[in-house]
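The complex is shown incomplete by one protein chain, all other protein chains being positioned as in the whole.
Naming follows writing order (A and B), and every chain is counted from residue 1.
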Amino acid sequence: MLIRAVLHRIATGLVTLVVVSVLIFLGTSVLPGDVASIILGQMATPESLAALRSTLGLDQPAYVRYFLWLGDLLSGDLGVSKAGAGAGTGGTSISEMIAPRLINTVQLAGAVALIAVPLSLGLGLAAATYPGTRLDRSITLSTLGLVSVPEFLVATALVLVIAVYLGWLPATAYVSGTETGMALLKTLALPTLTLVIVASSQIIRMTRASVLNVMSSPYIEMAVLKGLPRRRIVLHHALPNAVGPIVNVIALNLAYLISGVVIVETIFAYPGLAKLMVDAVQTRDLPLVQACAMIFCSAYILLVFIADLASILSNPRLRYPQ
Amino acid sequence: MPALLEIDNLVIEAAGGGASPAPVINGVSLQLDAGEVLALIGESGSGKTTLALSTLGYAKPGLEFRAGEVRLNGDDILAMPADEKRRLRGQRVSYLAQSAAAAFNPALRIGAQVTEASVLHGQLSQTEADRRATDLYRALGLPDPDHLGRRYPHQVSGGQLQRLMAAMALCGKPDLLVLDEPTTALDVTTQIEVLKAFKDVIRQEGAAALYVTHDLSIVAQIADRIVVLYAGEVEEYGTVDDILNRPQHRYTRQLIGAVRPPPDSTLRPESLEETRQDVPALEVKDLTAGYGRKHASGHTVKVLRDVHVAVGQGRSLGVIGESGCGKSTLARVISGLLPAMQGDVLLKGQPLKPSLRQRERRQLQKIQFVFQMADNALNPHQRVDQLLGRPLEFYFGLSGEEKRQRITELLHMVELPAEFSERYPEELSGGQKQRVNLARALAASPEILLCDEVISALDTIIGASIIQLLKRLREQTDVSFVFISHDLSAIASFADDIAVLYAGLVVEQGPANRVLAPPYHPYTRLLIASVPELSQGWLERTLEMRETQASIDRAVEITDRGCPFYRRCPLAIAGTCNQEAPPLRNLGHGHSITCHRSEAEL
Partner (left out) sequence: MSTPVNNPTGESGQTGAISEEQPRRSLKFSGAGKTGIVVILFWITMVFIGPWVAPFHEAEFLDEALFIEPGLDDPYPATDFLPPGDVAYLGTDYLGRDTLSRLLYGARTTIGVSLLSTLLAYLIGITLGIAAAAGGRVLDSSLSRLNDAVLSMPTIMLGMVVISAYGSTLPVLIALTSLIYASSVFRIARAFGLDIMVSDFVDAARVRGEGLGWIIRREVLPGMILPMASDFGLRFVYIILFLSGLSFLGLGVQPPQSDWGSMVRENLAGLPYGAIAPLIPALAIASLTVAINLVVDDISAHHGGKLAEKII
């Protein structure tokens, strides 16, 4: 039963991935004007267009191109970018452009996850353990405010206060790749802080809500009537039942970080993958947009998959069938 | 020496105070001696659970203690600081909730939950607690006591879980046990064994018990004294014998009057079979129905197998069976909500199309469905006049003054004042909602009324008044009733004919007086034996019967081969009953039994 549930989940994950790749491909490829004409721009002659089209394989029907693209993608070849491309040449390899950017983004996201997850679990559980107290009310109110404001407000306010008025940290986060130690930490500090605030507020709220939801079940009242202390009730009786929803919330919010990352990398001029993608969208560099979108969506689907797996594994009904 | 538990002038009100409505508990006083079982009886909303929980120093969220004292061995519980209250709970007083399925934490093993409180309170070491738990499992008659603690709640049956909760409550050897409707959610046949296990273990442990219930017959089996609670006040207080045989107060008398008499064939007049018409108002022929794909073999669950029943004009057919026997499915098939796989539904001899959409409006109008839960059957966004008006418009094209007049008539038929047409369902009480639900079905001027468990969600007195109403409607109109219930005494008091359904098979049917008299199908006998009687000692008597013995710890199972009752049957013939479908034995007078055993053996 358990194995079947896991296998089923893996299968749907893979199907979703394929559907998403089709959507991304359709969104960018079935259009008037193809990559070749975008690459060659004004100076295109019918001959050079045709030549570039056949090098890029654009003269093939859409479904053939999709499978070629997918095959390249699976073998790690992300195609060529418009950047640096001229008549007859293929342009820069996307894999090479993406690699250093991806490392930067993973660095940032990793730092955020390491801080945000324990922090928000702690605060969420604290609020749920003592609902209605001043602690709970201040946590609920400030997180309600924070989830409903745009990420760039958090970022600009932090820059104004911490970088400009207090002068503690640099206002931009341009990394050249040579920084180490303290310098790197300082550069990363503000973007990380912004994302931690944005991601935590949602996780705190949902952790509190899921635990409180469980706390209204009859078996919790039973635990109270057995004379158990409140902390034990929350941690030992409520938490195991809230694991599924909480892991889901964490995964969804880490995935939701993706949009936060896009904004934050732009504000702080942080050379990550998201900034690369924003620039690619502005220059209409379709192959690069496709590649970046595929990476972000895969990460998102993977996170959601892990969360579902955790909630399947935390369910005793599936672990121990009747 | 003071009593074990003394409650003095207790007042509990809605929290917040201010211009508060009537208190939930209004000046209640009572006493309970060690080793005694006191029953707390009252209808929903009488405050009985609130009063019971006060012995644990606990008030449900939204309620607060206003005045009075609750003393356990002389210590005032309400005055205790939170920490001391915590030590009291699970150690000196423990609580058994109505639904064990909801009260056990699904994520933790049973053993850990049973022993948790006594280990945490420092009464027992984990090893001692585990041993005590195993002893209790054995004393409660639970299967495989040595390994039961390792299982999760979803891995055991409802009746077992209810007994496991008793083990959880008793593990810390409490002085006082509070049982809150602990058998209400169970089927009647399961109720007997659980009740017996509770009774024995309470005696054996020597604990005092506060037993909360709405069911007087249960009280008669287990309690020494009774407190009758009405609207937060003690209406009457006395020994079981006094209250049952010499009730003083009007409400107590009403309560006893509402207890339906045990099903007894002699109470019913011999029905006049000669008056039966040739063509019944409704007939169901060789009906097979279920869920799942229609033609894909193997995937279907057949909930009904070759069912054949009929209702004569102006008569009432009672359909009885435990949960999971297919009673509601039968009603859904007749109404067309669930198309049958095979067989026919005949209205006055005319076959109906299996699916709703294919039936004509005129046919739909003649069969009306009264749903079990009025709460869910009445759209909360429609007023009573809209609810009742729609069928009038839809079937008869009524409007304006004509419609209004008819609505008033309908309300009058179900004994509600005409002003109720302005109300929304949430402004009505449970019984009133059920009356509106009934009126909506009557608005269609039906020939057949399908009543699916229409009184099972109601308090005893209100349920009894609904049955009165149905009886009157049957006398005044020519409507035929299909009355579905799991409550044999309700069926016995209303139905002319009875069909006994077990796991989708009609095991016995015929006129009520024949079905309720020997020869019985073994399942019918079990059902009759399981209906609690308002007399002390009934529990012991009924448990001596072979039918109840044989069915202990067995649930309804749907089988494809042989007789589905095989595993619970005291008369089962190994090799025959589990292999071959039982034959239909016609006993004359329209009475038939489906069993391998002969009439003489039954």
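What we mean here is this: a residue touches a chain if its C-beta (ideal position, glycine included) is under 8 Å from a C-beta of that chain, and two chains touch if they have at least 3 such contacts.
Note that the structure is a prediction, hence the values are computed from the model and not measured.
Note on the undisplayed chain: of the listed residues A:Val159, A:Met215, A:Ile233 or A:Val247, the one touching it is A:Val159.
Of the options A:Val6, A:Val20, A:Leu70 or A:Leu184, the residue whose C-beta touches the omitted chain is A:Val20. The chain omitted from view is touched by exactly one of A:Ile94, A:Ala189 or A:Cys297, namely A:Cys297. Remark: the omitted chain is touched by one listed residue; of A:Leu73, A:Ala223 or A:Ala255 this is A:Ala255.
In the full complex, chain B makes contact with the omitted chain through residues 21-22, 250-251, 254, 335-337, 356, 359, 361, 364-365, 367-369, 371-373, 376-382, 390-391, 394-395, 415-417, 423-424, 426-432, 440, 444, 459, 461-462, 465, 468-469. Contact between chain A and the unshown chain involves residues 16, 19-20, 23-24, 27-28, 31, 144-145, 147-153, 156-157, 159-160, 163-165, 171-172, 206, 209, 213, 255-256, 258-259, 262-263, 266-267, 277-278, 280-282, 284-286, 289-290, 293, 296-297, 300-301, 304.
Operating definition for what follows: only the chains that are shown with their structure count from here on.
If each chain is reduced to the centroid of its CA atoms, chain A and chain B end up 52 Å from each other. Partner chain A is touched in their complex by these residues of chain B: 53, 56, 58, 85-91, 94-95, 97, 99, 102-108, 116-117, 120-121, 151-152, 154-155, 168.
Residues 217-219, 221-229, 232, 236-237, 240-241, 314, 316-317, 320, 322 of chain A touch chain B in their complex.
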